[in-house]
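A single protein chain has been removed from this complex, and every other one stays in its place.
For reference, chains read A, B, C and D in written order, and residue numbers begin at 1 within each chain.
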Amino acid sequence: MDLNTVIGAALAFLLVLGAMAIGPGGVAVFIHIPSMIIVFGGTTAVTMLAFPISDLKPVVKVILVTAMRKTSTPTEEIDRIVEFANLARKEGLLALETKLQTVDDPFFSKGIQLVIDGFSADTVRDIMELEAEWEEARHATGKKIADQLGAFAPAFGMIGTLVGLVQMLQDLSDPNGIGLGMATALLTTLYGAMGANMVFIPVAGKLEMVSKTNQQLRKLMIEGIVAIQSGEKPQLIKEKLKGFLAPPMRALVDAEA
Amino acid sequence: MDLNTVIGAALAFLLVLGAMAIGPGGVAVFIHIPSMIIVFGGTTAVTMLAFPISDLKPVVKVILVTAMRKTSTPTEEIDRIVEFANLARKEGLLALETKLQTVDDPFFSKGIQLVIDGFSADTVRDIMELEAEWEEARHATGKKIADQLGAFAPAFGMIGTLVGLVQMLQDLSDPNGIGLGMATALLTTLYGAMGANMVFIPVAGKLEMVSKTNQQLRKLMIEGIVAIQSGEKPQLIKEKLKGFLAPPMRALVDAEA
Amino acid sequence: MDLNTVIGAALAFLLVLGAMAIGPGGVAVFIHIPSMIIVFGGTTAVTMLAFPISDLKPVVKVILVTAMRKTSTPTEEIDRIVEFANLARKEGLLALETKLQTVDDPFFSKGIQLVIDGFSADTVRDIMELEAEWEEARHATGKKIADQLGAFAPAFGMIGTLVGLVQMLQDLSDPNGIGLGMATALLTTLYGAMGANMVFIPVAGKLEMVSKTNQQLRKLMIEGIVAIQSGEKPQLIKEKLKGFLAPPMRALVDAEA
Amino acid sequence: MDLNTVIGAALAFLLVLGAMAIGPGGVAVFIHIPSMIIVFGGTTAVTMLAFPISDLKPVVKVILVTAMRKTSTPTEEIDRIVEFANLARKEGLLALETKLQTVDDPFFSKGIQLVIDGFSADTVRDIMELEAEWEEARHATGKKIADQLGAFAPAFGMIGTLVGLVQMLQDLSDPNGIGLGMATALLTTLYGAMGANMVFIPVAGKLEMVSKTNQQLRKLMIEGIVAIQSGEKPQLIKEKLKGFLAPPMRALVDAEA
Partner (left out) sequence: MDLNTVIGAALAFLLVLGAMAIGPGGVAVFIHIPSMIIVFGGTTAVTMLAFPISDLKPVVKVILVTAMRKTSTPTEEIDRIVEFANLARKEGLLALETKLQTVDDPFFSKGIQLVIDGFSADTVRDIMELEAEWEEARHATGKKIADQLGAFAPAFGMIGTLVGLVQMLQDLSDPNGIGLGMATALLTTLYGAMGANMVFIPVAGKLEMVSKTNQQLRKLMIEGIVAIQSGEKPQLIKEKLKGFLAPPMRALVDAEA
């Protein structure tokens, strides 16, 4: 789990909840279930209108997984690939099968499984590249949906506030009622602003960053898997994959070689 | 019919109507025919100003049909093409004519009709590709018009509210009149925001998605129709058209072959 | 004249005027000459600041003509060209001169005149293509100016409202005066919103559509004029120009040929 | 001096000042030096923060000169070049030196000076093209700075208004004080809107137009200066430079030739 994302989100919510708590009436004043239903129900409903349901289901999963997942570093991936390469050279490709059970990245598992199943290097590479392409497309759709949610949430906040204001304006005889009516009306705008700026827009940004990093990792993994299959020496594989590391480090490595 | 779209739109409206209903005065407070006429009449009028009427008529139909239509899946299309190919091989191309009456997609019907009428493969392909291009252009114009409606609706909502505010401000002697005047003034802003965010903008998004999926389906259908004409074996046609399926599935299919 | 544009504009204004008329005080409440002068004078002044006067004069004409003009259809143009081609074959190129007087499209007239004056086909084509390019540039500048007017009008509406509010706030002793002062202050915002959304932005959209259609017509006309000069058979010219019609129609024509 | 720009700017300010003058309290009500300092001082300060001072100094000059300068027409430039060409052919290149003193365009002066100094045609062309490129870069930076000023001015207007509102809200006991406090608070928003929409944004637009026209003039001048150096016949130079005139005119000239 990516602590950064969790801490960032938790911190943002704690700060706003804290600001609510120190005021008169505390947090309770800010909880209004019907307003929440309008803003988040409405936002979800119009997003459903625009996207086919077959897109929505896998994408919600992608958003949740990707937003929370800690992207592994290239170094971690290189270490894992070298470990598998060592095992394959010592005990043969079939020995990888039991070791696969410790891996929770379905992309890597699938690649190694194809190698165990004896597909040719070209087939493994083609399948894994298409898999990566497909994963990228899912990320892009996920970002698009998060963007939409971030755009519709404030709009529904405004719609809810307008509904509340029109209701409040029907009866101006009780001054205190006006204040409470307006407070309730403003809650939907607040929910919309919080949903967009504390969840949907940051998640869309996160998805974009994760997708970019992920694509680079996938390239490294495909090279590694194909190298394992060809039975290259683990040390050679390591050197080759270092080429995917950040430029300055790579350059020094080359220079030292 | 695309249930997703209908449910999404219905849900959004139900949520907002529910929020209106639970307030004092109920939904009746939010119905003001003159305000509706200004917002939606004005929005339509300036869109009419910008687009030639010859563009508007077919496009309104496109918007309605496309927004509501459930796009068929590639698998469904492949199955239909294989069925037609089987029939053509068993009973000849002319036998397709009666079967055509069960098809409600004018694009597919036209393609098969051209085959029955004996046009050459190149002619069929040229005509169908131009037909697909033309369809794409209609979708693009449809999206543009939906975008315009989504941009003008809030503008007319604001114009209506300003008109209402100026009228309300003429007489500030009756406090209750002020409240009701302002409530009425706000209704046009509410209608504009609802029209844009619950209808026009989601429909524009839907049109874009549908158009993209549709173009891929059209390519698959053109290949299928030309293959039927050439009398290829249904099983071969099926394999060929699988190439249009999502990459990972296609790749596995190739690998297994 | 393009009825669509006139009806669209008239309808939009009638709707808003109607909304004004049914309120207390009627339309008179919304007429404030100084506010109109600030908004539309200011908008014009800063547009003048940004564009050289040599650009502004022809462009205002372009905007008026183009926004109002009904673009002729390709079919109408083909018919006219065939008519001229018939005449040229029967009575010679010089006979076109009297017929030219019935034509009110300066582009077509100029092209035929060049043919009558005996310029070579290449020269006629070059001149007419440059003329079309030049026309397109004028349309683009026209659209840019309409865009600017649409952006500055709401800004001057806001400036006027701020001026009015500051004046109103000088004396808060008379409650009725506050209402009327605020009403007047809001009028400039209303004028700015109406100018932008009911005139400038739709006209910019219209100009873009007209320019696109016009360029396709110009290409068709250049081919037609050069064909008349070369003395091709009217029937052949017709077939050739059909290539500029909408793809599906063209395709079927080709198929039938 | 470009009368258009001056008249446009003067007209816009006169209109707004007129609107201020006819209200209660006149223009005096709208003059608040501290508010002006916040808006325009703040806008300048943050622009200074973003751009190095070495960029700012020449650019302010560019903005002033370019915004005010009346771009010469191509015809004027052709006439001047022909005049210089005549003189050079009659009295030699050195005779141009005295005539140069009547020229106030540094670009043209520099080019002729290089010719007098005996540099080769290629060197003159290279230097002048780099000079033109450099001038274009200064215009682009000028436009960028004007854009920034136009974006920061309303932001500082809003900051000033928020400061004023917070101050006003400290004491609500005197109703008249509230009005005057709010009026003062609104002044910064007004200044920001006026600065952006009546100066910075139109000037940025003007700079863009001037830069585009200027680049075309520079090309024409470089061709002319090189032609003078090569001792071509003035009449021939004129014909050649006509190629830079607007397409339709050029085309007719070519046709007549």
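In this text, a residue touches a chain if its C-beta (ideal position, glycine included) is under 8 Å from a C-beta of that chain, and two chains touch if they have at least 3 such contacts.
All values derive from a computational prediction rather than experimental measurement.
Student: Can you tell me which of D:Leu87, D:Leu100 or D:Val163 touches the chain that was removed from the display?
Tutor: D:Val163
Student: Tell me which residue among A:Val16, A:Ile37, A:Ile116 or A:Ala140 touches the hidden chain in the full complex.
Tutor: Final answer for the missing-chain contact: A:Val16.
Student: For the chain that's not shown, point to the residue among A:Phe30, A:Phe51, A:Phe84 or A:Phe152 touching it.
Tutor: With A:Phe30, A:Phe51, A:Phe84 or A:Phe152 as choices, the missing chain is touched by A:Phe30.
Student: So which bits of chain A touch the chain we can't see?
Tutor: For chain A, the residues touching the absent chain are 2, 4-5, 7-9, 11-12, 15-16, 18-20, 22-25, 29-30, 71, 175-176, 178-180, 182-183, 186-187, 189-190, 193-194, 196-198, 201-203, 205-206, 209, 213, 246-248, 250-252, 254-255.
Student: Suppose we count only contacts with the excluded chain; which residues of chain D make the list?
Tutor: 34-35, 37-38, 41-42, 45-53, 55, 114, 119, 123, 126-127, 130-131, 133-134, 148, 152, 155-156, 158-160, 162-167, 169-173
Rule of thumb we're sticking to: only the chains that are shown with their structure count from here on.
Student: Could you check chain D for residues that touch two or more other chains and list them?
Tutor: none
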